[in-house]
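If you scroll down you'll find the structure; I have some questions about it.
All protein chains but one are shown at their positions in the complex.
Up next, chain A:
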């Protein structure tokens, strides 16, 4: 899993740096500009067609509002402060849930990865619970915690726990045993072994877990907020549905997409920083023989 993700990132960077010979011969700076703009051409064309279709009455504006109406809704909600208020409410839940669920998942992953008795005792239970879709817990969670903050944070925690746990455990277990033996021969104590060998070695896998967890985090939050909430983006969109404000519903979806993208960019930045030792993150540098 880790390998696949690292290979993916490598391809991404090489796409940015590698220039196609066709554009180079075409027209210098203009070619580069076109390359920059090309990925945006299709989305912009779709937006323009959508706008035209909506204004000319080809589609019902009440079901699919024009992009300009969504932009207007964005501006309106930004000015009255409600957009920021709901976004912050959602983000706060997301972060608290991630810290709790991710923290527990990380600690259990490390402990079970390092210590066989803990794995024997805990892992089969965790694997059993993992196969229950955590959103199926919603009725139970509402009975336990009501519809307050605790219920939503609990659900997010459960959602992010498993990807972080699984990948941390996997990362700790798949460390090169030859490197571990070398470290033992060179007299590293248990603490140094964990801090300098095992955790850094498990990090690529842990970060893959984090990226999966972020996906689960937003997913859980959307569902939890649309079912029971008094604020947050999910509440905002469900409330807008009641009043047939389709533009606000679409805006809510776009905000979720943007939050997800921001979280993913943040993880990628962390990866580039802490995995700078990994060949996949080292640009064109090569050793001299």
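Definition applied: contacts are C-beta pairs under 8 Å (C-beta built on N, C-alpha and C of every residue); 3 or more make two chains touch, one makes a residue touch a chain; residues count from 1.
What we mean here is this: contacts and distances are computed from a predicted model.
**Student:** Could you tell me which of "ATP-binding cassette domain-containing protein", "Molybdopterin-dependent oxidoreductase", "Aldehyde dehydrogenase family protein" or "histidine kinase" is the UniProt name of the chain missing from the displayed complex?
**Tutor:** When "ATP-binding cassette domain-containing protein", "Molybdopterin-dependent oxidoreductase", "Aldehyde dehydrogenase family protein" or "histidine kinase" are compared with UniProt, the left-out chain turns out to be "ATP-binding cassette domain-containing protein".
**Student:** Tell me which residue among A:58, A:192 or A:257 touches the hidden chain in the full complex.
**Tutor:** Counting the whole complex, the residue in contact with the absent chain is A:192.
**Student:** Looking at A:75, A:121 or A:277, which residue reaches the missing chain?
**Tutor:** For the chain that is not drawn, the touching residue is A:277.
**Student:** Given the contact definition stated above, which residue among A:67, A:103 or A:201 touches the chain not shown here?
**Tutor:** A:201
**Student:** Which residues does chain A use to touch the chain missing from this display?
**Tutor:** 178-179, 181-188, 192, 196-197, 200-201, 203, 276-279, 282, 285-289
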